[in-house]
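Got a structure for you, questions after.
Note that one protein chain of the assembly has been removed; the remaining protein chains are unaltered in position.
For chain A:
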């Protein structure tokens, strides 16, 4: 029992227990002593749902990291590979198995694919001549991992890049599967709202998957009233700005050394951009940062912020920044710059029109009178800037998106609404004063400041809505930009 997961409106311990049960069942299938060979990437997420003691109770005696050539010696009956379905990992597994066969007593091999079995990978194992060596080949649908009483993450590092740069919707498929698991445990979510291309795709997949399960009518009383699917690229601005909540700040400055003065100067520039001041010309602070060779991520974050707050930069300004960056940090970063352009973070202004002021005003993204001690609005999390993503959620709950049609058309991707009909017995009659519960899913990542803003809305006396947050990855501006950087050497 993990107490921190059960305090919220939705008891996420139910999910945690369900995934733990699934893990135990799998382990028990492989009777006898075991060694687990880990895809390193999975150890973090697994740590959140099962401690070593659970594994030990089920006769896991050794743990290794997946590496080429031979497995370390272990006197166990079963060797289980816990891996993501990736071809390069299959090659390593095959190497392990083949070198194992030549010596010592025969062991039973098994594979647990996380979160999904893959025909492609099994074909590769077959081509390598080892598929028959595995007794159990199963999948472990660990899609959404509970982090906190109101927070779920897929911890998929590459999701943003895959979705928005490479048109690879694998993580969207996993997201849809994760949502189906949630619905199996917490009931069908009667209403789905969404904004963005990826949101649309996830909703389509969910509707399709529901059709695939026609037989098993879900008889659980729905816990969530609605689901809001949001593309990260609908709001590229928010993660770029420095988070000013306690958790956000810790997240931001962890590992980064800044003098306090420089930190203050940087905030001033960010705030100027977000409130729409001097976004259309070369900024001298950014120039100085480049000239002093401040960390590239910091520079890129600022340039992208300026670009987003100006609906793209004038070609001359953009080229100037790019040239400065290439000369100072190296020409290899031309690949990174191109990635940022593909993601829409850095771009030339097209049509000579800056839409940001319209968006800022309509959605009241900039608030001049912020009370950080006793906040009355979500803008406190960025000392004046109200995160666009959270504002969209807030406006959806009251008065509804119809009031902001014009802005929704400016923001990228379609917005939509889908209903999943419930049998009459499961329809909810809300008590007066009872809050709705919205599951909000950030496709491409969410920041701690956004989470803080949503928690603030959940707490409001007359807010009317409580939020549970799900995401492909918990992130900040630095980790985000870093995931888009490409280092060819």
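Some observations on this one:
Definition applied: a residue touches a chain if its C-beta (ideal position, glycine included) is under 8 Å from a C-beta of that chain, and two chains touch if they have at least 3 such contacts; residues count from 1.
Note that contacts and distances are computed from a predicted model.
The chain that is not shown carries the UniProt protein name "Vacuolar protein sorting-associated protein 16 homolog", picked from "Gamma-secretase subunit APH-1", "Vacuolar protein sorting-associated protein 16 homolog", "Association with the SNF1 complex (ASC) domain-containing protein" or "Mitotic spindle assembly checkpoint protein MAD2A". From the options A:118, A:156, A:349 or A:472, the residue with contact to the chain not on display is A:118. In the complete complex, the residue from A:61, A:138 or A:168 that touches the missing chain is A:168. Screening A:4, A:56, A:323 or A:353 against the full complex identifies A:323 as the residue touching the chain left out. When the whole complex is considered, the residue among A:75, A:278 or A:332 that touches the unshown chain is A:332. Mapped onto chain A, the interface with the missing chain covers residues 85, 87-88, 116-120, 123, 162, 166-170, 172-173, 176, 201, 204-205, 208, 211-212, 214-216, 287-288, 290-293, 319, 322-324, 326-332, 334-335, 338, 488-489.
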